[in-house]
Each structure stands twice: as structure tokens, then as C-alpha cells.
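For this view, one protein chain was removed and the others were kept in their places.
Up next, chain A:
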Amino acid sequence: MESLTLLGFGPTGWGDEIAWGVVVTASLALATLPIGLVFGFLLALAKQTEDKLLKLSADIYTTIFRGLPELLTLFIVYFGVNNALQSFSRATGLPDIALSSFVSGMVALGFVFSAFASEVFLSAFRAIPRGQYEGSSALGLSRYQTMILVVLPQLIRIALPGLGNLWMNLLKDTALVSVIGLTDILRQSQIAARVTREPFLFFGTAIVIYLVLTLLSSVAIGGIDRWTKRGEMAK
């Protein structure tokens, strides 16, 4: 029963702090997702152009951000970019600007997510038959219209399972940002564990919350999957 008081809301329990952590974790993941998707899509486009320089640059991007440990990327963004910003503002005399741990997390996880997403989009692009492009050009659609009206709806359907996996990874990787001080689920449980000396209870709670979040995500992804396939014939 003692543990229930510790997990309760109000001044004696840590429930409200941990609930705030859930909000922070969810908003970090949700804020990173659109950035990662857009950049991943653009990178996939860059990888299939005939422009060798663009393709090479996109390949370098993927190699770096797929190969580095997420934690190292996070530290490089947090310390490296902040150092660079500091010396920049010192040199120009502008007021100090620094990335918060939330923004650093967003940037670092966005790099990682977009690098992996570009590969998912690229293989989805390859799964779309040439005839789709030829058909749309026979219908007189412009390149932009072909992309938006013909290619994209099919692309989403093919890429969704891969993107769903990446979303799960993103959700789990947000826990790493607690290391640079973001008050997410893990950070709050760590503080609670230290204060109450009940580490097993609080880290166990954190793990259960992550399990619930991934469970909810897989339900949601299943729903989106059915929605994208609503046009297909019932099997």
C-alpha cells in the first residue's frame, strides 16, 4: 500500500510528476515525427535523382546518422551545436542563444529518424511500378500532380509498416534525452527513485508506461494501416 501512496497524485506522491513526464515524452516524439518524415522523404527523393552530387550528399547523411549511436548524436548536437552557437554569438556580439535539451533532442532524433525513414521511403519508391508514372503522364498530369495524386497514396501504404517500426524506435529513443536533463518519464522516475529510495518501483513504473505507449501506438498504426488499405478489395 505504501507504494500506492508513492505513485499517487498530490504532494506526497510522484504520480503528477510522472504524468508530466509522459506529456514531455509524447510531445517530444510527436514534435520530431513530422520533421523526420519530411526530411526523410526529401532525402529519398535526393537519393534517386540523376544529380550525383545530391545523391552523394544524401548517402553521406544516411551513413553518418545510421552509423552513429543515438546517444552520441544527441551529445554531439547538445554540446557541439551549443559550443558553435556560443562562439558565434561571442564573435558577433549577439545575445547568447542555446538549444534546450528538448530542442537538442528534437534535432538529434530528427536526424536519426530521417536517415532511417529515407531508406524506408526509397524502397517504397522502388516498389511502385513504372507504369504508374507512364499512366499519369499519359493522362497529362504534371510531375507534381503525379507525385501528390498517384505516387504518394501508394507510397504511404507500402512504407507504413517500416515507418511504424521507426515510430516505435523514436518513442523508445526519447528516453535517451533524459540523460541531458529533459524531464521525461525516465528522468522523473529517476528523481523519484533517488528521493524515495525505491528504484525498482519507479523504474518498473516507467517501463510499464512505455509498454502502454508502444501498445497504444501499435493499435493506432493498425488503424492507420486499415485506413490506407480501405480501397483494396476484401480478401
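The working rule: a residue touches a chain if its C-beta (ideal position, glycine included) is under 8 Å from a C-beta of that chain, and two chains touch if they have at least 3 such contacts; residues count from 1.
In this section, contacts and distances are computed from a predicted model.
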(message) Can you work out the missing subunit's protein name as recorded in UniProt? Choose among "LytTR family transcriptional regulator", "Chitooligosaccharide deacetylase", "Amino acid ABC transporter membrane protein 2, PAAT family" or "histidine kinase".
(response) "Amino acid ABC transporter membrane protein 2, PAAT family"
(message) One chain isn't shown here. Among A:L7, A:V22, A:I35 or A:I76, which residue touches it?
(response) A:I76
(message) Please identify which residue in A:L30, A:L56, A:I97 or A:A127 touches the non-displayed chain.
(response) A:L56
(request) Considering the whole complex rather than only what is displayed, give the residues of chain A touching the chain that is not shown. (result) 46, 49-58, 60, 63-64, 66-72, 75-76, 79-80, 83, 168, 172-176, 178-179, 186, 190, 193, 197-200, 203-204, 206-207, 210-211, 214-215
